[in-house]
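Single-structure report; data block below.
Here the complex is missing a single protein chain, while all its other protein chains stay put.
Letters A, B and C name the chains as they come in the text, with residue numbers starting at 1 for each one.
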Amino acid sequence: MIQSLPLLPRAASTIAGNVDALFSYILGVSLFFATLIAVLIVVFAIRYRRRPGRELAPSSAGNLPLEIGWMVVPLAIAMTMFVWGASVFVAMRSPPDNSLQVYVVGRRWMWKVQHVEGKREIDSLHVPVGRPVKLTMTSEDVIHSFYIPAFRLKQDAVPGRYTILWFEATKAGRYHLFCAEYCGTQHSRMIGDIVALEPAEYQAWLAGESAPGAGTVSMVDAGQDLFNQLGCATCHKMDGEGRGPILAGVPGSHVALANGATVVADDSYLRESILDPQAKVTRGFQPIMPTYKGLVSEDQLLQLIEYIKSLQPPARVAQAAQGAQPAAARE
Amino acid sequence: MTAHVTSPRTYVFVFVALIALTALTVTAAQIDLGWMNAVVALAIATLKAFLVVTFFMGLRFSSFVSRVWLLAAVAFVLLLLGGSLDDLFTRHTATYLPYEQMDGAVPGIGLDGLPTRPAH
Amino acid sequence: MAVTAFDSRPDPSVTFGAVHPGTNYLNANYGVRSWLFTKDHKRIAILYLVTITIMFAVGGLAALAIRLELLTPAGDLVGDDTYNKLFTLHGVVMVFFFLIPAIPAVLGNFALPLMIGARDLAFPRLNLLSWYVFVVAALFTTYAMLTGGVDTGWTFYTPYSTEASNTNVTTAGLGIFISGFSSILTGLNFLVTIHRMRAPGMTWTRLPLFAWGLYATSIIFILGTPVIAITVLLVALERTLHLGIFDPALGGDPILFQHLFWFYSHPAVYIMILPAMGVTSELITCFSRNKIFGYHFIAASSVAIALLGFLVWGHHMFVSGQSVHASLVFSFLSFFVAIPSAVKVFNWTATLYKGSITFETPMLYALGFIGLFTIGGLTGLFLAAIGVDVHVHDTYFIVAHFHYIMVGATLMGYLGGLHYWFPKITGRMYPENLARVAAFLVFIGFNLTFFPQFVLGYLGMPRRYHVYPDEFQVLNVLSTAGASILGVGYLLPFLYFLWAFRYGAFASANPWHSSGLEWTTPSPPPTENFDVTPVVTNDPYEYPAYVPPRK
Partner (left out) sequence: MSAVIREPSDVAPAPYVAHHFDDAEQQFEASTLGMWIFLATEVLFFGGALSAFAYYYWQNADAFEAASNHLDLVAGTINTAVLLSSSLSMVLAVHAAQTAGRGRQIFWLLVTFALGAAFLGIKTYEYAHKFHEGLVPGPFFRYAGPNAPQHEMFISFYFALTGLHALHMIIGLGIMGTLTVLSWRGWFSPAYFTPVEVSGLYWHFVDIVWIFLFPLLYLLGRH
């Protein structure tokens, strides 16, 4: 356990060194003043403690030069911190022109990443080392915050607008991605990996199969295996005779719920329906599905969702396509 | 007891001025002055408020502290307004778009879902 | 004038457990009605004391559950939603129902009229009303928590609070809205009292520093609270009546909510800390038996902190999508808060110089205050420097920083003040040695709880995380261990205060030989505070001259 106690996070971006240097500077100043105050208090407390026989003499009740001094000196030091901090911040907010463009959409509770080349990732982001990467971000629901401690960077993803974050990874490796803005139930599970790859590996990855780390098996195939393995097909039959709804065509469509509401069957809905099936029961069906929480991993969930998305109902393609249209938020 | 009795005649004069300013602001609003319309409307409103505060509320007779607090309140509203508008005016780097218009606005971005909102 | 140092321990000649003679505000009349309909600021202070102690217990139990949950990286004690409701409960209750009212409504209510030589606050009925309003607000919020809870965090960020959360946001928001009126009425009462009710000779430069702290706090009560009131009201109306002020579907901007929220909620931190600074100023000078160093600068810095506090709210929004320009301006202004804060710490330290210092419990808390406030204030520099803040924003670094200021320092001031004025409030002494043990436990427990969180934050652990990666566990275990010590430290005063209220040794009118006006009247004071209106002829804190010669 003790071996796993780091005191400084890994530093793996061009800006991380600047942030750490500024941090060290402020830490040094803080330690100086904290020590100064502590030593003075301890010395005074001992030296001037109440003792029998010591004369009680009125000491000076003020000293103007001293007061001005301890206002001006801290202010001057603080201004150096401001200038340094501001310059680091401006660098953080100025993406170079040759940046690689990546799009990020936060939603409760996942990060969806899409590369310009068409490659998609969820809760992970593969980037090349040594090349600036610019993320354009938004959120589909509430505010999220894209946070990479190893890069010392963070930016909120705000619904209704784009925000931008850029970085340049300096070391290949796998780094934490956290959501740092509280976003509801699974805020603490809205985490992922930043995978920094050497340029050649990155190119290979980019050219590789769709699901990261899935090897030769596509996510759809893996999802189908899971679907059969977990016994989903017993109820969710393709012919509509099962105890659960037909899943083909559900993703992206409007699902009428037992409680009278309607939801858009997005990824979150599918995910929720597997992990917490009682939350939003489709109208006309009994709340009998057991939870698969703890039985399927996040990866497997995504494979299941991918598989469900791949299901094509022969006669209902048109309807599904219609349902997947972005409907206006208010009808 | 401090009683600064003002003559009712003064009050009536102030009242007439207030009504006249109301007529003026309604008239001025019909003329197209561009962005100046809002400025003129607010200027007249401020003048009216000044008349009410000074004469009806007797600020000219009230204590120095009262005046400081009133000014502080107005200054702090302007501070709140100024701080938030400063942010709004200088967001060069961010494009502000309603969510619905964002889909497809940037090549490569696909929003295959919608915010889950309580049914209105 | 040089006099010999003096033994400030309580007069041993007073009998233990006997009945205190004379009529005072506590025995002037009896019965529930005499308390619930009292207009006496001293009794209202005790009503507040009881109420906020209950709220502190509620918030503290939630904190305990949070810390237990965070012992392990997995979410194994409570579920996700329960955890979110727990930290929201902890934040809402502690911020709005404990920290904000704690020192003003309890110690300020009790001591302010006594310290400035008034018979009561300017508006005694309003004072009672503000307590009732506070109780109604507390009941509203408690009801919201009991019937399903709230999961937005105490910050109520939109659109989460307006669109996504299915919990009792409206009820809790209305509770906060109502509690705002209590704050406003208290602040208004203090301001008018300080302006209009001072005893003859109590000029502005003779005003005790605690009164200056309360004045500065009241500025924020008056000018800040209404903004949070309208903001949470609009959120509540958006949820109930479908007003569309923050609705993203109508183009509503979540950042606007944050501007409105932090315009109050940043100064709100100073609502908590300014009165604690005032208490500390009183304690340091009293137990050093030395005139306070730089009276004018300490007084002015309180008002400066209150006003500067309104200029820096944007430093909570550096990564929110706020413009770069606005972030730079707010960062620049934020550094200015460091100056009046530093002025206070330096002046307190200088007050110790050539004093005759004793270490009764209030002094231990005052020194503890300086320690925790220094750490909390210096770590604020990291957050004002945007380059670092981008990294540590919304991590445990922030959690640690604001707990050092809002909880560590404020509670040090509150407990220090409570011990200091306990003889005046009850007419009895608390057990000194036990109290010293508790003060050490609080200081050690607090640092053990929250110092590891600075490291956690710089390592990157985000706040409000129910489950967390394994590498953060060691520091979280340390933090939880510290919290258990802290819990004992907070529990002890509760127990021995209750004991001492009934069985403590009688206190003389001025057990600390303090120079304040409140110590010239008997302990406990009569209902009218002073038999005759005192006339002030001296500057405050004329210490060496004031201390009687040693026996």
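We adopt the following convention: contacts are C-beta pairs under 8 Å (C-beta built on N, C-alpha and C of every residue); 3 or more make two chains touch, one makes a residue touch a chain.
For clarity, every value in this text was computed on a predicted model and none was experimentally measured.
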Chains still shown that are in contact with the chain withheld from the display:
B, C
If the hidden chain were put back, which of C:Glu69, C:Glu163, C:Asp253 or C:Glu282 would touch it?
C:Asp253
Tell me which of C:Pro73, C:Pro124 or C:Pro469 is the one touching the absent chain.
C:Pro124
Could you tell me which of C:Val227, C:Ile271, C:Val312 or C:Ala338 touches the chain that is not displayed?
C:Val227
I need the residue numbers on chain B that touch the omitted chain, in ascending order.
1-3, 5-6, 8, 11-12, 15, 18-19, 22, 25-26, 29-33, 37-38, 41-42, 44-45, 48-49, 52-53, 55-57, 62-63, 65-66, 69-70, 72-74, 76-77, 80-81, 84-85, 88-89, 96, 98, 120
Using the touch rule from the top, list residues of chain C that touch the missing partner.
118-124, 126, 184, 188-189, 191-192, 195-197, 200, 222-227, 229-231, 234, 237, 241-245, 247, 249-253, 256, 259-260, 263, 515-517, 520, 528, 532-538, 540, 542, 546
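Going forward, only the chains that are shown with their structure count from here on.
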Which whole number of Å gives the spacing of the CA centres of chain A and chain B?
39
Separation of chain A from chain C, taking each centre as the mean of its C-alpha atoms, in whole Å
34
Check each residue of chain B and list the ones that touch at least two other chains.
93-94, 96, 98-100, 115-117, 120
Which chain A residues touch at least two other chains?
93, 141, 159-161, 163, 329-330
Chain C-facing residues of chain B, complex
65, 69, 72-73, 76, 79-80, 83-84, 86-94, 96, 98-100, 115-118, 120
The residues of chain A that touch chain C in their complex are 1-2, 4-9, 18-19, 22-23, 26-27, 29-30, 33-34, 37-38, 40-41, 44-45, 48-63, 66-67, 70-71, 74-75, 78-79, 81-82, 84-90, 92-93, 108, 141-143, 145, 147, 149-150, 152-156, 158-161, 163, 176, 178-189, 191, 329-330
Contact residues on chain C for chain B in the complex?
159, 163-164, 195, 219, 222-223, 227, 242, 248-249, 251, 253, 255-256, 259-260, 263, 310-311, 313-314, 317, 321-326, 329-330
